[in-house]
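Following this message is one structure expressed as structure tokens.
Of the protein chains in this complex, all but one are displayed in their positions.
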Amino acid sequence: MSVATTTAARTVKTTVATGKSRDRTTVSLVFLVALWFSLFFGVVVLLALIISTATKGAARFDMELLTNYTSLVSPETSGFRAGILGSLWLMLFTALFAVPLGIAAALYLEEFADSEKWWNRLIEVNLQNLAAVPSIVYGLLAVAVMALMGFSDSGTVLGGSVALALLILPVIIITTREAVRAVPREIRDGSLALGATVWQTTWKQTLPAAIPGIATGTILGLSRAIGEAAPLVIVGLAGSIRFDPEGLMSNATALPMQIYSLTSQSQEALRQAASAAIIVLLVMILGLNALAIFIRNKFQRSW
Amino acid sequence: MSSNSSSGAGSSFGTGLPPAVDLRAKSRPGERVIRIVLVASALISVAITFGIILALIEPVIAFFREVPFGDFFAFEGDFAVLPLVTATLMVTVIALLVAVPLGLGAALYLSEYASRRSRKILKPTVELLAGVPSVVYGFFALTFVTPTLLQDILNVGVGFTNALAAGLVLGVMIIPTIASLAEDAFSAVPHALRQGSFAMGANRMQTSVRVVLPAALSGVAAAVVLGMSRAVGETMIVALAAGALKNFSLDPREGMQTMTGFMAQTAGGESPVGSLDYNNLFAVGMLLFLITLVLNMVSISFVRRFRQVY
Partner (left out) sequence: MSTTPATSSTSRTDQGQIGSLAGVHSDSDRELPAHPAQPVMEAKDLNVFYGDFHAVHDVNLAYGRNEITAMIGPSGCGKSTVLRCLNRMNDLVAGARVEGQVMYHEQDIYAKNVDPIAVRTHIGMVFQKPNPFPKSIYDNIAYGPRVTGMKVDNMDDLVEEALRGAALWDEVKDKLKQSAYGLSGGQQQRLCIARTIATKPDLILMDEPCSALDPIATARVEDLMLQLRNDYTIIVVTHNMQQAARVSDRTAFFTARPDETTGNRTGLLVEYDLTSNIFSNPSDKRTEDYISGRFG
């Protein structure tokens, strides 16, 4: 018997005969534990974050948190009315600006554009790139866009929505394209073969079938926007606003902005309020995500 | 009803003569307009990129008219950017030290070990981390990681603000970025390679580490570079937890201001439009944009490579 066959025979004896899998060696098990650790480390951090924040803010879970304005004079009853309303206004206009634009761009790229042409490839690379541009840079862009359109006031609902809309536009385009791509080719062929134009096919078949996917992507984009503070700092939204937004040109604040400005305050009561506000923000984001998951599960068609 | 309308098509056959059929191109003005609108929308995405460059360029030129290049790319002085760059690098390196092993580990588990069903639950769990706003992470770094974890529990002599806490939390934040791109790359590795490895008696770990990981190397590189780009551009964590003072130091326990931290601080202050401080903000913003642009392009080209190979 050669050496190789003897070794092989021994291996067979130890693994097959003992039933001890080679996946159960000590090294393998340590490796597997390390992978489990990587997987759940983030969850542990997230739990630590939520528990530590919730305990800090527990004293402030009251109605005043939602109905009062922020006050440095009486921090114990300080609230986030202006920020919550501001964030809702910003979301509304962000969606109004970004959603139609994003869907239109995605439809062009998926249904009309010839992907072989160099300019369409340029748009493609450009989109991937834009999705990774730091959010703070979108703030600078929004400042320039506002100046270009002749609006000189800083810190308005309009400026904030423009910044956030630009920020989530690539996200919306990318998710819409995925949703549209998931509609099978056969549906388009069926429509075109009946004499429908490409646009009729897109409008009456592809788009309706893709709506659940588009809605999910859009909501996830908005849930990213609602937590953003960096671009809002750049367009000049202040944390100290003590009134409700009244219109597009009205000055406003946003919940993440208020959290940012209160975090750097040294008064303990204000930090406590900030902790409570974080929980409010997380609940809003969780709500949006739950809505997205609900829409996906309820309406998503598997072809 | 039926005999009348169906013979519309049918009767023409009986005559023996082909009916006149109009196949001429019709003009569809409505469709033209729609097409133009759609093209314009798609072009806006390109316009945004050029818009960013244009938006930055004017204040940047104004800035360099007053401040010489050498004063900007310097380690000391009012307009020195290099301390901001080194601080950004410091925080980014710490973040990558956390996120690369954890992100790759999570990705390996998801692609090599998890069943289809458990992946469906585990993947969104990892991605949850990306859904938390960065201002919340910043608050957590400042009020928990620094005072409780680093100072009280681990007894590290860190300042109230420091690069270490900011980097660690930032690392947690970019785990999903790295994990999700790396998992794409691992999944793209053909099954034949794995089966070849298993057939030779390798176990799961050996296959993962010696076959899948090297085969997906360009994808892993893309993931790391994209994670780096995210870390460099992230603002609120560093603005709150890394420090608000320019500090050229290699000690992560010290507070130091990063590029984005500087931008947030300057914009939050009261510098009027067109002032030198305000233009300085744009100069730093331009540098930040260029750095992330290069990183993104590198990442995209790595992604393209692994898509091409398999």
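Letters A and B mark the chains as written, and numbering starts fresh at 1 in each.
The working rule: a residue touches a chain if its C-beta (ideal position, glycine included) is under 8 Å from a C-beta of that chain, and two chains touch if they have at least 3 such contacts.
Source: prediction; values computed, not measured.
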| item | value |
| --- | --- |
| Hidden-chain contact residue, picked from the options A:28, A:77, A:154 or A:205 | A:205 |
| Omitted-chain contact residue, chosen from A:24, A:121, A:242 or A:301 | A:301 |
| Sites on subunit A contacted by the missing partner chain, in the whole complex | 114-116, 184, 186-197, 200, 204-205, 208-209, 301 |
| On subunit B, residues whose C-beta touches the chain left out of the figure | 1-3, 5-11, 13-14, 16, 18-26 |
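The working rule: only the chains that are shown with their structure count from here on.
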| item | value |
| --- | --- |
| Centre-to-centre distance between subunit B and subunit A (centres being mean Cα positions), rounded to whole Å | 12 |
| For the subunit B and subunit A complex, residues of the former touching the latter | 28, 31, 34-35, 37-39, 41-46, 48-49, 51-52, 54-56, 101-106, 108-110, 113, 122, 125-126, 128-129, 131-140, 142-144, 148, 172, 175-176, 201, 203-205, 208-209, 226, 229-230, 232-236, 239-240, 260, 263-264, 267-268, 273, 281-282, 285, 288-289, 292-293, 295-297, 299-300 |
| Subunit A residues within the subunit B interface of the complex | 11, 21-23, 25, 27-28, 31-32, 34-39, 41-43, 45-46, 48-49, 52-53, 56, 101-102, 104-105, 107-109, 112-113, 122-123, 125-130, 132-137, 139-141, 143-145, 154, 166, 169-170, 173, 197, 199, 223-224, 226-230, 233-234, 236, 256, 259-260, 263-264, 271, 274-275, 278, 281-282, 285, 289 |
